[in-house]
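Here is the structure we will look at.
Of the protein chains in this complex, all but one are displayed in their positions.
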Amino acid sequence: MPDLSNIQGNTLRGYASYTEAHFLLLAIRSADAGRALIQSLVEAEAVTPAQWCKRPVTTLNFAISFEGLRALGLSGECLGSFPAEFQEGMKHRARELGDVAGSCPDRWDEPWRTQRVHILLMIYASTRPELDQQCRRIRDLLPAGVEELQPSQPAGRLHIDGAVTRREHFGFLDGISNPDIEGVPADEGPGRAQDIGNPDGKGRFRKIPVGEFILGYPGEGGELAPMPLPHLLAQDGSYLVFRKLQQDVIGFRRYLQNQAHAFARTLRNGMPYGVKVEDFLAAKMMGRWQDGSPLTQYPHSQGGSTDNNFAYAGDPAGARCPLGAHIRRANPRDALGFGGRTMSRHRLIRRGIAYGNYLPPDRPDEEDGKRGIIFIAFNSGFDQFEFVQRNWINLGDDFEQGNDTDSIAGSHDGGRMTIPGDEATGRRPFICFDIPRFVDTRGGDYFFVPSLAGLRLLASNRIEVT
Amino acid sequence: MADRARNQHGSGKAVTFNVLTPMTRFGAFVVGLLLLFLDRVKRTQTTAKQLAFLPFVHWVIVKRDKFPRLDDSQPAEQLNYDYLFFLSTFNGPWGPYIEAFADVLYLPLDSVWFWSIGYPFARPVGPLKDYIHRNQVESDHSYSAYPGASVRDARAGIELRNAVQSFVKNASALSPDRFALEFDRLFMSVQNKVGTFGPTT
Partner (left out) sequence: MANQNGANYGFTGLFPIARGQSIELRALLRSLDDTKAFPRGSPFSHVPIIHMARLVIIDCLPYQGTPAKLDTLRSDYLLFTCDFDGSSVDAVINAMAANIPGPMMAIWGNCIGFPGIKKHDRLSEYFERCQLDNNLFLVDQPKASVDEILRGLLCRRRFGEFVELMQRKPRKPAVLKRGFMRMWRRLETERPLPGDL
């Protein structure tokens, strides 16, 4: 059973009811000051654990990069025990991750472009005033010797037509699907995500061992992910992938409009009543309709359901959900065969949140395209994220799609995607050509999320690897 | 890297992987029988092919007195062990492929490598990866005649060409309208075989 009082929050269960967020990006200029900051957060019991008795008004979570650990003065043995990818940092892995051309680190936003972020403070709240007040309180705590890098990063659920939604900027309902983890009480309440496990080899899904996401517990294959030293620092910690992903909403909508006519020609009987061709094409690229209903269950029109308990066995050629659709790449479920044994080590917890204002269709863009998603993923080793990014998002081989990348999230310049036809309806196959890159990286890094005990150890300056 | 085939357009999808492991005489004898068995009984090979990332693999037992000696000036080897040479190619770096072996084919893997000195069993996979690091030899040169093609790419190309060839044979005499219908049918039958391929920069 994972120790939810020691593990930080927003990992095993998301902050579904906190709709506003702010990310403070800090640099440690003196090791003492860095430790003093952590100590004051610990003393104030400010850092939110994964489980609480009373729902806090705001939440605060702490993550630290490799350079941050170094700036705190950790020893060489301790630093050297962290994974290679974490030591390098995300910027140096740009080529592996497809952060090239328009997404290369030279094009990133500040402070990511020229600075190294040491500490990431993640603040969530249910209202803007509560969020602002907590930000002020935290900023007041910052000692001289810990510098806040500018600009900080606001984020929050999109307001569309006057209502707060869980949609992201391309219009798709987001945060529907996350891993179903052993030992974690299910989220309660209406409209909560339906978590999905890994295939059990018998057509259903089983829970995923918590060690895939939290250090110190067995993961898939019955093993512990490599842990940094000392043990107290590592236990109940996790690794966080933080990526600021800018979304080209105008480009996405334009592409759909440009392709609509040609795509419509493949539909022998035309579209079902009330369904726009662009929406159908967008759904084919994503694997879900914009309301979150999966194509596998609702192949002809959206179904108003986010039922997440589906498999791909009944759709081997992708007639309903294309083999290269985004959700089928991000979580292939049973699509790769072998009872799920070749996909089970590659799951990620995702806690993304939008930034920037929603752009209504046919309105001028007053923000010059500065909107997107703060992609946040948790794993117990960065090889999990990097595998998904390199082998499933930026390559299609496992899905019989050759080098074709994810049409929505992939790194490509003139990408391609095959939308298989459907013998049942007579819809002919269609290939999307010259797909521009819709999502560009604008910043981010790899972070370590210590447990609360790990935080106390970091504050203490008593870390030794003997 | 010399273990990765490439061409002027970029890095290929053929990465050579060489692991040499020592065995006792008895171990080598047992492995010889096991490999003979695996050669005759195709079930493991079928599963390995379903994994779809092995274009060519050589398993070679090199007995301690069988290192080629061509000339008296070349001293005879005096070794304590026989060796199993495992010479494979993957579509990329070996980590995820070894995990797939450990998750799907651990029984044949363990049966064959159990007899190698120091082999830690396939699961958990961490010690197996350490074992491989210790016993791996990097290639000094790797070549593929189709570096931009993975196993699936090559298969899809062959199948697609066969389908097109068949189509041309049967449909070339059809009226244009019937041809167009048959073309649609052809496209549907090969729709998941037309992805782009090639070396990556």
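Chains: A and B, in written order; residue numbering restarts at 1 for each.
Assume a residue touches a chain if its C-beta (ideal position, glycine included) is under 8 Å from a C-beta of that chain, and two chains touch if they have at least 3 such contacts.
Just so we're clear, the structure is a prediction, and the values are computed from it rather than from any experiment.
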item: Touch list for chain A against the chain that is not drawn; value: 262, 265, 416, 430-431, 433
item: Sites on chain B contacted by the missing partner chain, in the whole complex; value: 2, 5-8, 12, 14, 16, 18, 20-22, 31-32, 35-36, 38-39, 45, 48-49, 52, 54-62, 66-71, 73-81, 83, 85, 87, 89, 117-118, 134-135, 137-149, 151, 153-162, 164, 168, 172, 175-177, 179-180, 183, 187, 190, 193-194, 196-198
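Here, only the chains that are shown with their structure count from here on.
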item: Separation of chain A from chain B, taking each centre as the mean of its C-alpha atoms, in whole Å; value: 34
item: Chain B residues touching chain A - in the complex, by the definition given at the top; value: 13, 50-51, 91-92, 95-96, 99-100, 102-104, 123-126, 150, 152-153, 156, 184, 187-188, 191-198, 200
item: For the chain A and chain B complex, residues of the former touching the latter; value: 220-224, 226, 317-318, 323-324, 337-338, 341-342, 344-345, 383, 387, 391, 396-397, 400-404, 416, 418, 420-421, 423, 428-429, 431
